[in-house]
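With one protein chain removed, the remaining protein chains of the complex are shown where they sit.
Going in written order, the chains are labelled A, B, C, D, E, F and G, and every chain counts its residues from 1.
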C-alpha cells in the first residue's frame, strides 16, 4: 500500500509548506517521508516529535534534521534568514511555552521572526498591561493559554492586531485537556479574535503567515 | 400525599431563611406554601417567578407578595431595613442583570444592601479598572457573567475580597446555557474565587450573607 | 443600577466599533443604548434582532434604524461608502445564508464590500471548484457552513487567503446546534484556517477587518 | 464459570465468521478460544492483538497463527484464495493505516482482495481527485480517516459505490479519540455514506462483505 | 447573493438524485428551488416539510407537489413504477414510524418498493423472531429505533443482509434526542451493521439504493 | 404498515403488563392501541399523557379511561383492589411529585398500595430522619429526586430495604434535565441502591413489583 | 488527621457489611483499616485490589487475606457457608468476567451462592435463549455487559426476576469506558430493569442481597 503521498503543490496553491505531524506515524513512515523530501530537495517541518522519539530515529536521519526539543519540532534543509513582519507570540503561563515554541519554529521555518512574550496571564494583570504598547504595534498576536484562557478575552480589546487563540492542554479538573480554554476562546464576545485547535501552535503560525505575507510571496521563493 | 414540608428550623441551624424555587411547582403547591408560612408568621422569599406566572396567581396571593419583575422574585412580610455590610454585585453585561437582581433581592430580604455595578465586562477593560478602588473596599463581590465569563478570572486578581462567580445562561454556540462561563470560573487559576450554579443569584447571595454576618446573628432576629 | 456602560473607546484601541447583541437584552435596555449612541453621535451595529422583535420596538426607534431582516441586523447613522478590500463570504448551503448576511452587514457597516458566493458545499464539489479562481484572489474568505462543515477543511487547501470558519447551527442529530461543524473546523489539519463561535458572523467579519485594514485606519475615520 | 461460548452458527445465519476481539481478554481466555476452534476445525480471525501481546503468547499458540503486526490481526487455518469483488480501502493519512489494514485482513480472511489507496486526505485535494476514476469502478469503498474526517463528506459525492466511513482515533484536541471524525461522518449531508464505530476496520469490512457477496455464498463455502 | 446552486450532476456521478432538506430554508428559497427544478424538468424530493409548513406554501407550489404527511416528504414530477429489489424497513416502536416512512418514500421516489414491518422492538422479542424468515430474504434492512436501540444489535446476528441502523430522536432522559440509540448502533459488536445520523431515514434509503442497484442504472434512467 | 404490535404475552413471561408511552405516538396510534386492548379485554396503562392531550382525544376514548392528571397516566378496565406489600415512594421536593405519582399509579394498576412521603430532601435533614422508622419497615423504597439528588446517597445507608432511585428533570444549570441527579445516583458509594432513567417513575414501580411479588403471582391473576 | 472512620453499624442499619474500595487508598490506609477490623473481629471485603498491588502488601497482611485475582477482591475472616437464594450472574462476553466475579465474591462473602453463566451476548442470540429456562427460575439476575449492552434490554423481557444491569468499561470508540452500555441500560424501555454504576459488580451484588434476604436476617447473623 502506497501509504505516503506528499502534497508537493501545497505551497503553490496556498503559500504554505507541507508539514508532517509525527504523532501516530511509524518510524518507517517518517523515514520514507524524509527520503521523498530529500529526493525532491524540498524543505519539511516535522511537528510533535518528542525528544525521546527523535533520539530513537536512525542516526542518519537525526543528522539531517535541525531538532529543537521544547517545541518538539525538526526541520530539514537550511533555515531561511529571519525577518520581522509584525507577529508576536504571547503565553499566559510558563507551562504554555512548548506550544508557543511550536508556533515560533513554524514561523522561523518560513523566515519570519516573532516577538516572544511569556507569562502574561490575567491573574496578575499588570504583567499584560505593561506589554500592551509593544503588542499594539503588531499585526498578528498568537496568544497561547491553558487553564481557563481568560487572556483570549482580555487581549483583543486592548490591541488593534488580529489575535489568534491557541488553547493549550495545560490544566486539571474542568480545565483538563484544554477544553475550558477552548470554550473561553470561542464564547468570548471580544471581536478580532479567532481560534485554532488545542495545542495547535503550528496552525496558529500558518494563519499568521497568511496575514502578514502578501499573497503569492511564499510560493515565489520556494517553488521556483 | 403530604408533598410540602417546609424547613422551618433552617434559619436556626444555618442562619439562612427558607426560600421557594417556584419553577416546577404547581400553583396549588405555591398557594399551600404561602398558607403555611402565613400560619406561622414566617417571611419567605420566592424565586424564579416570572411576571406572567405571578399575574396568573389568585389576586389574594398577589396582594400579600412584594413582587419585583426583573429579578423574578417575591417576598412575604415586611421588608427589613437595609444595612451596608460590604457586599457588591457586578455584572459583565446588561443581559446578566436579572441574575444580579436576584442576588440583590435575596440580600435585601435579609436586610443587607449591596453596591450594584453593571456592564464591566473585560472586552472594554477600562470599565472594570475604573471601579477597582470602590470594589477593593468590599468584603465579598458577587460577579455575574455569561458568554465566556473572563471577568471571573480578572477580578480576583485585583481586589482583596472574596469573589463569588455566578455564571449566567447568557450566550450562544459554545457559550449556550452558561457552560463556557461556568468552566471559566472553575478552571481559573485566580485564587480567592468560588463558584455557584449557573443563574443561581440566590445561592451567591446566601454565600455572601454567611461571610459578612457574624454566626448566629441571622437566627437571633428571626426565630426568637 | 447603571446597567449600560458602552465601550466608546473600543475603536480607538482596536479599530473596531461597538456592537450590540440584542438577544438577552430588554427593550428598555436597547432603547437606552440607542439614546446613549444618539447623544454622542456614534454609529452602532445591532445584531440578533429578529424581524418580529424589531417590529415590536417603538416606532420612533424603528425609524432611526436601517434594518435588514435576513441578517437580523440594524444600523444607526448613515452607511459608509463601500470599498472592495479582498474579502469574500461563502456558504455551504442556502440555510447558512442568515449568518453569511450578518458577516456581510458587519463588513458593510465598516465600509467594506464583500464578494458573496452561496451554496458551494462539498457534496457537489464542482460547485466549489469552479469558484476557486475567483476565491484565490481574495485575502480573507469567511466560510459559513453547518451540518458536518467539510467545506472548512477543503477550502484552505485550495486558496492562498486566510479562511475564517463560521460553523452554523444548521443541522440535526449529531450535527444539531452546530457542534459537528465546529469540531470539523477545529480538528481540521488544513493550515491557514481559523475559527469563530457557532453562528458568529459578526465575529468573523471583525477578524476579516483586522486583516484587510492597515492598523489605525478605522479609528481615523470614526473617532476624529 | 463457563465463560467462553463461541457462536459457531453465525456464518450459517449471517454469512460472516466469528471473530475474537483480544483486547480485554486474558491470555487464558484466548488460549481456550483457540483450542475450541481447533477442536471443531473452524477458522478464526483475532483482532486488536498488538505485536508485544502476540509475542507473549505461548510458542505453541503463536505457531498456529498467521500474524500481521500493522493490522494487529491473526488468523488460524489456511488463508483462502483472494478474489476481487469490487472493494476498495482508502485512507486520509498515513497514520490511519493500521485501521485500514485491519479492514484488508478481514476481507482477505474471507477471500476478498481489496484495492488499497493511501494518503488521499482532502487537505491536498488533487491526491483524491486523481484516484476518482479507479474508485468509481468500485461497489464499496471503505474510507478510513481521523482528525476532522472531511474525506467522508467529499468522497460519496464523487463515486457511485457505497462509502463505509471508519473514523480513526488519530487526532488531538477536539479531534482526540476520533470524535470529530465520527461526528463529521454522521452529520454529513452526503447521501450514500454509512458509518461504523471509531477504529472498527473489522466492522467496515464485514459490511462490505455483506454488500459484495450474494446472500448465502459465504456460508455455502465455509460451513459445508 | 446567488444562494441556491443545485447539484444537477449528482445522479450522473453517484446514481442518487438531489434532495432538499426544507428545515432551515425560507419559503422563498424553497420556491426558487422548485422553479429551478421545473425549468430543467428534474424530479426532486423534499424532506423535513411538516404538514403545517406545507399548508403555508403558495397554493401553486402545493399543487405541483405529491405530499405525504407522516414522512413529511414531498415529490415533484410523476412517481416511478415500484419494483421490489430486496429492501425492508423495520421499526422498533410505533413512534419510530415517521422516520421509517421517510426511508420508504425516498426509496419509492427512486422506484424501489420496500417491505415495511413495524413495532418489532426487543422488549417483546417474539415479535421480531417471527419475522426473521421474511427478513432473511432481504439484501438490505433499514432498522429504525429510538430509546436504547437494542434492535440494532440483535438483528444483524439473525439475518444475512446488510443492516442500516437509523437511530431516532424518540426517547427521554438518557435517551433524549436519540443519543442512546446512536451509541448502541455504533458500539455494537454485531458485524454487518452500519449507521446513519439520528432521524436520517433519507440517508439510510440512499445507502440501500447503492447496495441493491447495479452501478449506473440510476443515472441511465434519469439523466438521459 | 402494521405499526402497532402489542406484546400480549409480556405478563406471562415477566409478570408485568404492557404499558403505552404516549409521547411520540399519534392520536391515531393511541386509538388503535386502545381498540386492540378492548378487543382482547386486556387492561392497559398509558403514561406521559398530559392533561391537554387527554382532553383532545375523542370523547369516546376519554370515557373508557381512568385518567389522573398529576401523574399524567390513564388506565383502562376496572382498577384492582389495593394491597400493601411494603413499598414506599418518597420525594426530595414537591416539584418531584408528578414522577412519584407515575410510580404510585403504576403500582396501583397492579393492585399494590404504596406509602407516599413527600418533600424529605437532605437540605433539611430532620425531615428525612423523622421518617426513617417508617421507611425501615419497607422492602423497597422508590426515591424520587431532581437537582443534585443527594437523597439517593443518604437514604440507602439508613434503611434495610432496596432503594430504587428515579432522578427527575427538575433543576437548572448543571442540574438541568436531571443529569446531576442521575450521576449522583450512579456514582454513589451507598450499597443497596439501584437506578432507573430520568423521570421513569413507571420503570421504578415495575422494579418494585418484581421485588415484592412472588414470581408468577402477577401472571396467575391477570392472564388466566 | 484521623482519616479512617469505619462504619461499624452499617450492617445493623442496612443488612449489608462495610466494604473497602482499595483504589485511591494508600497502603498505609489499607493496613490501618485491616488493623481496625481485626481489633473488632469484623469481617471485611476489599475490592479493586489488583494482583500486583496485593503482592506489594506486607506479607503479614497478605497472609490474613483470602485473595482472588480475577475479581480483584480479598476477604478477611472465615468464609460463610454458601446457600442458593435464587441469584444468577450472567455476562455478555468473556471480557466482562472480572466484574461478574466481583459480584460473585460479594455474594459469597455474605453466604450467597450464585448461578454463573458466561458469554451470552445477543450477537449470537441462541446462546441466551437456551439459558432462559434456567434464568426464569431466578429472583434476581445480575447482568454484566460492556460494548453496547443490548443484553440489558433483551433479558428483562424474557424472565420474571429483577434484572440488575452492570455496564462494564469493556469497549472502544463510542463504547469506551462503558458509556454506551450504561446509556443502553438506562434508556431501555424494558420494565423490570435497574442499573448500577459502570464496573460496579459489588453494588449489584448488594442490591441482589437486599432482594433475596428477608429484612434483618443479615444483621442477625453478623452483629449479634
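Here, contacts are C-beta pairs under 8 Å (C-beta built on N, C-alpha and C of every residue); 3 or more make two chains touch, one makes a residue touch a chain.
None of the values given here were measured: they were computed from a predicted structure.
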Partner chains on view for the chain not depicted: A, B, F, G
Listed residues B:93, B:118 or B:161, member touching the removed chain: B:161
Among F:122, F:163 or F:208, the residue in touch with the chain that has been omitted: F:122
Residue of F:16, F:154, F:194 or F:209 touching the missing chain in the full complex: F:154
Touch list for chain F against the chain that is not drawn: 93, 121-125, 147-150, 152-154, 156-158, 171, 173-175, 179-191
Residues belonging to chain B that touch the chain removed from view: 7, 10, 13-16, 19, 21, 139, 156-162, 164, 182, 186-189, 191-198, 202-204, 206-207, 209-211, 215-216, 219
Positions on chain A where the hidden chain makes contact: 91, 94-95, 97, 100-101, 104, 116-120, 123-124, 126-127, 146, 170, 172-176
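We adopt the following convention: only the chains that are shown with their structure count from here on.
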Interchain centroid distance [CA atoms averaged], chain B/chain C, Å: 35
Chain centre separation in whole Å, for chain F relative to chain D (CA means): 44
Between chain F and chain C, distance of the C-alpha-averaged centres to the nearest whole Å: 50
Two or more partner chains touched - positions in chain F: 7, 10, 21, 182, 197-198
